[in-house]
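Questions regarding the structure given below will be posed in turn.
Note that one protein chain of the assembly has been removed; the remaining protein chains are unaltered in position.
For clarity, chains are labelled A and B in written order, and residue numbers in each chain start from 1.
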Amino acid sequence: MMTRKELDLWVGIFAVIGIGAILFLSLKVANLASFSAADSYRINANFDNIGGLKVRAAVKSAGVVVGRVGEIRFDNGSFEAVVALDIDGRYQFPKDSSAKILTSGLLGDQYIGLSAGGDSANLKNGDTLKLTQSAIVLENLIGQFLYSKAAEGDGKK
Amino acid sequence: MRDTVETSNLVEVENVYFGYDQRQILKNINLVVPKGRVVAIMGLSGCGKTTLLRLIGGALVPDRGEIRVAGRVVNRLAAEELLALRRKMGMLFQFGALFTDMSSFDNVAFQMREHTHLSEPLIRNLALLKLQAVGLRGAADLMPSELSGGMARRVALARSIALDPMLMLYDEPFTGLDPISLGVIGQLIRRLNDSLGATSIVVTHDVAEALELVDYVYYMAAGKVEFHGTPDEVRAAGIPSLRQFVYGEPDGPVPFHYPAPEYRQDLLAQ
Partner (left out) sequence: MTRIAELLRALGARIVNTWIWRLGFACRFLWLTLKESGPSFRRFHLTIREIYFAGVLSLVIILVSGLFVGMVLGLQGYDTLVRYGSSEALGVLVSLSLVRELGPVVAGLLFASRAGSAITAEIGLMKATEQLSAMEMMAVDPIARVVAPRFWAGVISMPLLAALFSAMGVFGGYLVGVQLIGVDEGSFWSQMQAAVDFREDILNGIIKSLVFGIAVSWIAVYEGYDAPPTAEGVSGATTRTVVTSSLAILALDFVLTALMFRGQ
């Protein structure tokens, strides 16, 4: 029959390694520590087509993660997609920076690529990016290719 | 009807009926237990004596009638009042029912730790005192699985007197014990009753021990009280079923043969 002290000890060890496992999963397996929303600022970008972009997708510049996609809305007036980007407060980007929707790898998730512009003034919280490039939709690409091939064929005749 | 009545009887059972849908177990039971006495409730298995004990303890509620303990009507008590009453009652279960996950000492100290705010050293002394009273102070650290049947029952007895109850209920305390343990338990029941100034009800079908020990006997058969009297009156009783019970006669009002078709028919059947 275990004494109370022994029971407490073992249960304490159990609790410690259990919480340790949760921490391990949160920090090493998932991405808890890598992004804190506290010191970030939000800028907007409008796209004709966001393709498969999802909320919390990465925002990368020069290949480095600088922020996360915060919100995706549809503007019923301009019929465009409005994407809100939460950028890490450590990084500042010029007002004329552009955003592109890129795919990581051939079959991977989509993310936002941010290219810095040359303006001396920087983007502030609430600003909207002027230059954006929508996602490449495979069907449109194929359609373009077919039409251009057809046009070529007509031209040759 | 007043809920509290002044009386010299500690327990009064009045016109009690109890049964389940299929059968009526107790029919119109009337019984009194005077203060300070040791009373036996005896009868064959299935006559309802253990059920009666549970009704007195408040574990069951009668369909009709009243049960009064120390003037309070048990079957009409609110939950807290029943709890308070139970703290003044001790019950010894048939095989002890010790808590198997704690030592004998912890079993005896259980009620003290749950219901009082006494300090540990004081509880320790009290628990050892109770164990000493049943002769098992040396077995305090043994686990229930390490005790013999007789010892386990004695520890359970020490546990049930932990808070010096005014009413002790014994459910078949003599079952399955060797002759020495039988004598010990019998002695302890009487000694503890007198030294605590308590009242005891012993449910049993061990005739020899019971008649030696108790002040008064209630004999039950088929859910009714068939006879009650002092042990001498019981021994001398002329009622056939009681005689058969007391003297252990194999055949009598309770037949030897279980009802069956005629013997010749059974043998000659294909």
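Keep in mind that, in the parts below, a residue touches a chain if its C-beta (ideal position, glycine included) is under 8 Å from a C-beta of that chain, and two chains touch if they have at least 3 such contacts.
Just so we're clear, the structure is a prediction, and the values are computed from it rather than from any experiment.
A.B. asks: Would you indicate which residue among B:L10, B:C47, B:A70 or B:M89 is in contact with the undisplayed chain?
C.D. replies: B:M89
A.B. asks: Touching the absent chain in the whole complex: find that residue among B:G43, B:G57 or B:G186.
C.D. replies: B:G57
A.B. asks: Considering the whole complex rather than only what is displayed, give the residues of chain A touching the chain that is not shown.
C.D. replies: With respect to the unshown chain, the touching residues of chain A are 2, 4, 7-8, 10-11, 13-15, 17-19, 21-22, 24-26, 28-32, 34, 56, 58.
A.B. asks: Give me the chain B residues in contact with the hidden chain, please.
C.D. replies: Chain B touches the chain not shown through residues 57, 59, 82-84, 86-87, 89, 91, 93-95, 97-100, 110-111, 114-115, 156.
Simple rule for what comes next: only the chains that are shown with their structure count from here on.
A.B. asks: Mind checking the centre-to-centre distance between chain A and chain B? Centres are C-alpha means, answer in whole Å.
C.D. replies: 76
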